[in-house]
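One chain of protein is taken out of this complex; the other chains stay put.
First chain written, first letter: the chains are A, B and C, and each begins at residue 1.
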Amino acid sequence: MSVRDLAIRYGFILLMLGLVAFFGLAASGFLTLPSAIFILQSVAITGILALGVTCTLVVGGFDLSIGAVATSALMLSAYVMVVWEMSALAAVVLCLLMGAAVGMINGFLIVKMKVPDLLATLGMMFVLLGVQRIPTEGNSIATGMALPDGTNATGVFSPAFLALGRLRLWNVLPLSVVFLLVIAVLVWGFLELTRHGRLMYAIGSNAQAAALAGTNVERYKVAAYVISGVLASVGGILLAARLGRGDVASGNNLLLDSVAAALIGYAVLGASKPNAFGTAIGALFVGILLQGLTMLNAPYYTQDFVKGAVLVVALVFTFALTGQQIRRA
Amino acid sequence: MSVRDLAIRYGFILLMLGLVAFFGLAASGFLTLPSAIFILQSVAITGILALGVTCTLVVGGFDLSIGAVATSALMLSAYVMVVWEMSALAAVVLCLLMGAAVGMINGFLIVKMKVPDLLATLGMMFVLLGVQRIPTEGNSIATGMALPDGTNATGVFSPAFLALGRLRLWNVLPLSVVFLLVIAVLVWGFLELTRHGRLMYAIGSNAQAAALAGTNVERYKVAAYVISGVLASVGGILLAARLGRGDVASGNNLLLDSVAAALIGYAVLGASKPNAFGTAIGALFVGILLQGLTMLNAPYYTQDFVKGAVLVVALVFTFALTGQQIRRA
Amino acid sequence: QDRPAPFDNPGEVEIALVRYLSTGDFFQAYLSGVERQAEALGINLRVLDSRQDAALQADMVDQAIALGVDGIVIQHGLTESMKDAAQRALDAGIPVVAFDVNVENEKIPQIEQSDRDLARLALEQAIADNGEAWTAGYVYVPGIAPLDRRNETWEEFKAKYPGIDEVAMFGTLDNPIANSVANQARSVLSANPNITVMFAPYDEFAKGVKIAVDEAGMSGQVSIYSADISTADIAAMREPGSAWKATAATNPAVVGEVSVRALAMLMADEDPGAQVIVPPTLITQAQLNDESITNMEELAAKLPAFAHADVAAPDWMPLPSAPAQN
């Protein structure tokens, strides 16, 4: 392998290690276990969303609705527990079903109705932003909130539900980090090791050829949006468990940060295409950057700048070196 | 022309006219000149940004940095006038140069460094979000603000500058609406009537073939990003003139709303591709919807829902009928 | 009951609430207060929500003028963009009051919660609990008028008590605010494990800090002082071992009621005064626990200042039937 090939393959990872070394020297306490766990925990939610969007990128699509799906799951879980006073399990199941249903509808719009992916999922995003606010007339959901009938809501976030976002295994490892890691491994395995993942990549590269090779293109595309919807709702569930209430929020930042992670993934290991490992590294990269900068007491506005600048430099480095145009994005 | 063809071509416009009729009946005062002007004014800034992003869509690209360019222009113009105490002209010129420079850098990253468009402009977005806050350490810019050297800023937004966003011709027509209309006509003419526009469409459809026919693909791609950057900075200037203050929060929704307008444009007249006329109609459509709902006293959270639902229905209608996959987005 | 015109024929009266900020407990409760007072007066309310788009907010004032409303409450916004719009409303003969935004117009009464008092009360409690010397983290996003005012008080306190060592300042309004602030606070705490006081003078900030303190297992060591209160905040403050020690607050619903009452007085040609100030109260964790208060309703029952404020309440003014709550 030439130096150039090495740079393409490992440049991004080296850059990340360099960052870790720098922060380790500059900020005492950065290179500690708690700090590492913070980083993972802080990127758990965007990381899970990013893995979902990766699946839609793989089939040549895109999902702009993930942020809204996540905040819808946040509101739904709170509504189920606080207003309907149902159990944690019911909340989780309903959220997952909601995510799957949104994915199905997205897939249906794109595959059957031929609506372009960006458009369909943008429309879905707006719909969800509205829908999630209608039951509470735009209000956040918390125990004791006034209900339209004049009474107060008496349900609570069950401890089991809160544990999803707060429990630490062996008092160290937060459950949300475990979810991130497990989901990352599952998505990676699915995309890289199974024939389904292989066919999804084929569809993303040349859907016509995949169809003529006997692939059920429509079913796989819908599946990708369902995966994306379900993972976004998992993200929303974790968010709800962390916040302990149903906060009205647009989810725009979740969307942008997850998309950033998934796109940074293109540059990891010189893949030049969407891939689960890269996405996970991309999310981690953003987390390390933000944790390091915050520990160095950098004001919040410099964080966006550094995030962007490092992103651009890393990308130039990778793509200028590979010198190849990628198929999409 | 068959009924189906007619539906494809005029379905969206009919839908819009239907909306206008509905609101006209339901909300007294909707079918009045002030109301019409309000609608135009409310979409002027997003419309201008959407026209810019349309140009990048035409060459097969995408520009996620437009919202950040607009808020950067907002902050820059405020800084130039309030802190440096320079003239309105200087503020406008510097903003336009900034927009052009950002477009050049985006184009350079995409064309020369081969960074995928979404990635390059996403990175640029983060960079600008940070950069615009650094000179004032995250504070918004207003006359009398404390400067780092301990003195207070004494410059003011000049009346000439404020007039850009606030003056009404013949006491009726806001200048910002005039800008929108003029820019819409210019961009439309450029894309539809000049050979440059035609070549940009050629590049978006098959860059390789365009290059082999002697088109300077790189130059046109860069030009598209420069147009997008400049138009985004025009939007930022108008926003600054309306606000009279350098405040960043107001630009939060610019990106998504302009992208929505540009994408809705795909459905107008059955174009199934980015086009300036469609973009203008798309922006208008969103404006009409929101104005109508506001006049009907619909709560804000229902507006997102209706916006999304109408968007989805309109799109399904158009794309399911044309039954054709479009080339991108 | 004799009411002055136009409230003698209330069905005909319409007012508009033009909002800049709308998400979060505070704004939710504020809106409920506005609605309740409007209902008590029997007038129609139109809510125009610009969701942090200042240019749109100015347009919405014009829209309200065009719709022919009889009065306007401006809730938050930027001085520069609202100044002219508010003047246009006055020019059209429509009375205006403004909450938490200075529109630089002496004809427009300012409704305020006295942000300096809010910050002062919370910080005095911090001094009382922790002495005059501590290591502090501070949550602040500049450019938001009430936060800027609270910041001035914080600066004064730091000057007065040199023992206060501010080792970190952070903050963000990224949605959901509590989640984003929690991520920042986690990093701050790991970089500065010696922090003992967090000053987070906005309840969404305080919620985020609390999440981080809990996650870092530092709730025994760190104390949080904040502004604002809601039912959810009460629950968070009362969690066993909660680090959230005290908050200074008004009842936002009361502030909403007061805003409408001040406007109603103007519409009836009475003068509510150039500044209508709703005084804040300090609420401590101990107090909530001692009196087992679980929601705003109970808080209002125990603290009369929370039920309603005796400001802008002339004799003829109908008050909402039940005490304000959320």
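Everything that follows uses one rule, which is that a contact is a pair of C-beta atoms (placed from the backbone, for glycine too) under 8 Å apart; a residue touches a chain by one contact, two chains touch by 3 or more.
The rule is simple: contacts and distances are computed from a predicted model.
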| item | value |
| --- | --- |
| Among "NADH-quinone oxidoreductase subunit M", "ABC transporter protein, ATP binding protein component", "Succinate dehydrogenase iron-sulfur subunit" or "Phosphoribosylformylglycinamidine synthase subunit PurS", the UniProt name of the subunit that does not appear here | "ABC transporter protein, ATP binding protein component" |
| Omitted chain's touching partners, listed by label | A, B |
| Sole contact to the chain not displayed, among A:27, A:81, A:146 or A:199 | A:199 |
| Candidate in contact with the missing chain, chosen from B:61, B:99 or B:204 | B:204 |
| Which residue of B:17, B:212, B:296 or B:313 touches the chain not shown here | B:212 |
| Chain not shown, touching residues in subunit B | 193-195, 197-199, 201-202, 204-206, 208-216, 273, 327 |
| Where the unshown chain meets subunit A, residue by residue | 193-196, 198-199, 201-202, 204-206, 208-216, 273, 327 |
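One rule holds in what follows: only the chains that are shown with their structure count from here on.
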| item | value |
| --- | --- |
| Separation of mean Cα positions, subunit B and subunit A [Å, integer] | 27 |
| Touching two or more other chains - residues of subunit C | 22, 141 |
| Per-residue multi-chain contacts in subunit B, two or more chains | 137-138, 252, 299-300 |
| In the complex with subunit C, residue positions of subunit A that touch it | 27-30, 32, 34-35, 38, 41-42, 45, 71, 74, 138-140, 142-146, 152, 166, 174, 239, 242-245, 247-253, 290-291, 294-297, 299-300 |
| Subunit C residues touching subunit B - in the complex, by the definition given at the top | 22, 46-49, 51-56, 58-60, 62-63, 66-67, 78-81, 83-84, 141-143, 173 |
| Residues on subunit A engaged by subunit B in the complex (per definition of touch) | 109, 112-120, 122-131, 133-134, 137-138, 252, 256, 259-260, 263-264, 266-267, 299-309, 311-312, 315-316, 319-320, 322-326, 328-329 |
